[in-house]
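What follows is a structure written as structure tokens; I'll ask about it next.
Here the complex is missing a single protein chain, while all its other protein chains stay put.
Let's turn to subunit A:
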Amino acid sequence: MLTGRSWRWMRSLLLLLLAGCVEPYAPEVIIAPNNYLVVNGYINGNGVTSIQLSRSQQLAATGVYPPETRATVYIETLANKRYPLAETTAGLYTSVSQKLPTDQQYRLRIRTVAGHDYTSDFTALKLTPAVDQLEGRVQPNGVQLYLSTHDDQNQTRYYRWEYEETWEFFAAHESLYEYVPSSGMTIPRKEGIYHCWRTEKSTTIETSSTARLSQDAVRDYRMQFIQPRSPKLRSKYSILVRQYGMSQAEFDYWEEVKKNTENIGTLFDPLPSQIQGNVHAVSDAEEPVFGFVGATTQVEKRIFIGRLDVPLEWSYINEGYEQCPEPFPAPSGYTAQQLFGELNLELVSRSTMLPRECVDCRLRGSNVKPSFWP
């Protein structure tokens, strides 16, 4: 679509050509605690509703976002029917798997442990159509993933996607032996740490609107692009896309979130705004509350892309392992404790070793084969 994005991109490109430079910018002004309630999730019309409650932090803060625990959370219809949610892990509230009537308006109600009440706006339940097609097409400069969907009833119009990518990868070298500190013995490794799977969730907001189109059909939405040298394409890659239909209000909300966080602050970007989702504090209209709680259903689609599906001449970079040397013999003058403790080395063969980062793929993924993996 014709957004300002390509314009900005073009401009920045020229700016950089003109000896421009980018430096980090960290002003001191952002010091207030700013811990406001954050509501993340949606009312699932067909399945388990999961709502994550947390608190916002200052920009400079590190660590996890503080979960909002021990709150009372339930879904409420206009006719006052309630569907409770229970806290399963800290800050995560889930309902039972249920099918909600489609002719109702729903909202989420929250009462925090401190006694503050919050509510989302009532919204009609959207029914998400199925994904027609999700495929990766090989292009000269990489693999482009396209998604198509449509709604014959022309009811959906606004779409949002989240995805999870999983790919198989290998450490720089396979460690066949391990040193057991308790016994001081070198034994053949039982648990493989050479072959792993890495999963990444989408961090960008993927939305599309067909409101301008004559049919409610999304054709070839560009979901994700994989560079030819990406380690994702080394052996097998999989992507799971979750599709949600949504209301125009929610679409507008995500568009604003997108504007505010993905591209902001250059002269040619829109002014950032204090985004208001659809959740409000009952007693104080001015209190910022973040998040938008829609009511929809979820549709999933998974595909795989194998090494043979892409040109063989695409040589991958084993990302994260570029600096790994060949295995080397134990450096002299160290005890085994020092070598496998402080120096963080792992055996490759009985007599050679490498830093742990080069052989233990668990540092970058999981060595447990995912259930969906063929």
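Odds and ends about this structure:
Rule of thumb we're sticking to: a contact is a pair of C-beta atoms (placed from the backbone, for glycine too) under 8 Å apart; a residue touches a chain by one contact, two chains touch by 3 or more; residues count from 1.
Operating definition for what follows: contacts and distances are computed from a predicted model.
For the chain of the complex excluded from view, the name given in UniProt is "TonB-dependent receptor" [choices: "Carbohydrate ABC transporter substrate-binding protein (CUT1 family)", "Peptide/nickel transport system permease protein", "TonB-dependent receptor" or "Hydrogenase 2 cytochrome b type component"]. Screening A:90, A:205 or A:343 for touch with the missing chain picks out A:205.
Among A:220, A:287 or A:342, only A:220 touches the chain that is left out of the view.
Only one of the listed residues, A:34, A:98 or A:155, touches the absent chain: A:34.
When you scan A:22, A:114 or A:312 for touch with the missing chain, the hit is A:22. For subunit A, the list of residues touching the undisplayed chain reads 1-2, 4, 6-7, 9-15, 17-27, 29-30, 32, 34-36, 38, 40, 52, 54-59, 61, 65, 141, 162, 201-205, 212-215, 217, 219-220, 252, 255-257, 259-276, 285, 288, 290-291.
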